[in-house]
Structures are given as structure tokens and as C-alpha cells.
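Below is one structure, written out as C-alpha cells; comments come after it.
A single protein chain has been removed from this complex, and every other one stays in its place.
For chain A:
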Amino acid sequence: MAAEELKTGPLEYRTQEGQMSIMGFWIFLGAEVVLFATLFATYAVLFGRTADAPLPSELFEPGIVLIMTFLLLTSSFTCGLAIHEMRRGSVKGLIFWMVITLALGLGFLGFEIYEFVHYAHEGATLQSSAFWSAFFVLAGTHGLHVTLGIGWAILLLIQIKQRGLTNVTSRKFFIISLYWHFLDVIWIFIFTSVYLIGMVI
């Protein structure tokens, strides 16, 4: 593949730099999977080691967790729509769906903060037991990623307002869409192996 620009296909893939940046981001995501795998492994090993703190089955509530899951799932869908609009060449559509994605992401964060504060009031904090340390580090790392993603997307929205759709800006939006979908992939596993299994056992 030469350095010259392709004339067809999605903007983000037209230059070699764009292709390579996206490939690099996939490698980063592979490393992120492993980062979360270590946290999941720690959580799995420390499961049940609640000491004197409340049990997860006493604190986990299906309602709020399902709301959080649906918020993030829908935001992943709207983020996909944003990229679809971008590939149709519509900056307006891209911004519209991206703003909705961010609003849903903020809703998710709000519920997660509420949930953590609620647990802290019930006596489950980072310090209260091995289990709760592992839980807060795992869920908190995911929450931190969501927070970073929101900040990142806001900066990109400012940039696209100024520069419009180019090879570079569309590559950046494509990459953040990968990141955002990836956060939902991680959440699916937190939802399943932390919350659902925590409520079953």
C-alpha cells in the first residue's frame, strides 16, 4: 500500500497513516482486554472474601444495574449510528448521535456514582474487605474509562466543529467509536460475572 491517498472507501481508511493508526488502536484494545482480565481474575479469586462487610447479594439490586446496562448498550448503538452517519458524509448526523451517546454515557456514570455512594453508606468501601476492594477497582476502572471517553469525545466534537470531516477527523472519530464499543464489551462482562453471578450465589 503506497503512501498516496485512495479515492474510494471510508475516509478514515484512505491514507496509510489512517489505516495504521486504526490498527494500532486495535492492538491497544487487545492490551486493554488483558488489563481488565487481570482485574477480573483478582475479583474472581477474592469472591466471597467479604470479611465483616455486607455480602454482594445483600447490596446488588437488579433494577439499577439493568438501567445502567441499557444506558450503555443504547449508547453503544447510537455511537454506531454516529459512525454510520459519518460514513454517509453527514457531520450533522455524526454530531447529533455522538451527543446522544455522551448523554447516555453521562447517565451511566451518574448511576454508577450513585451506586458507589449507596454502597459506601451501607458499609462497603474500598477498605472494608478484599472482595469490595476487588469490586471497586474493577467497576471503578471501567467507570474511569467511561469518564475519559466522555472527555475525549467532547474534545473531538470541538475539533470537528472547527475542521469538518477530513481523513484525520474521521479517523479520530472511528477510533473513539471503537473505544466506546469496547467499553460496552467490558461492561457486558462486569454485568454478567459481577452483578448477575453476585445475585445468584
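Assume a residue touches a chain if its C-beta (ideal position, glycine included) is under 8 Å from a C-beta of that chain, and two chains touch if they have at least 3 such contacts; residues count from 1.
Heads up, the rule we're going with is that contacts and distances are computed from a predicted model.
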Among "Aminomethyltransferase", "Quinol oxidase subunit 4", "Ferredoxin" or "Gluconate 2-dehydrogenase flavoprotein", the omitted chain is listed in UniProt as "Quinol oxidase subunit 4"
With the full complex in mind, choose from A:23, A:113 or A:155 the residue touching the hidden chain. A:23
Quick one: say which of A:40, A:96 or A:152 touches the chain that got left out. A:40
Taking the full complex into account, what residues of chain A touch the chain not shown? 1, 8-10, 13, 16, 19, 22-23, 26-27, 29-34, 36-38, 40-42, 44-45, 62, 66, 69-70, 73-74, 76-77, 79-81, 84, 87-89, 177-178, 181-182, 184-185, 188-189, 191-193, 196-197, 199-201
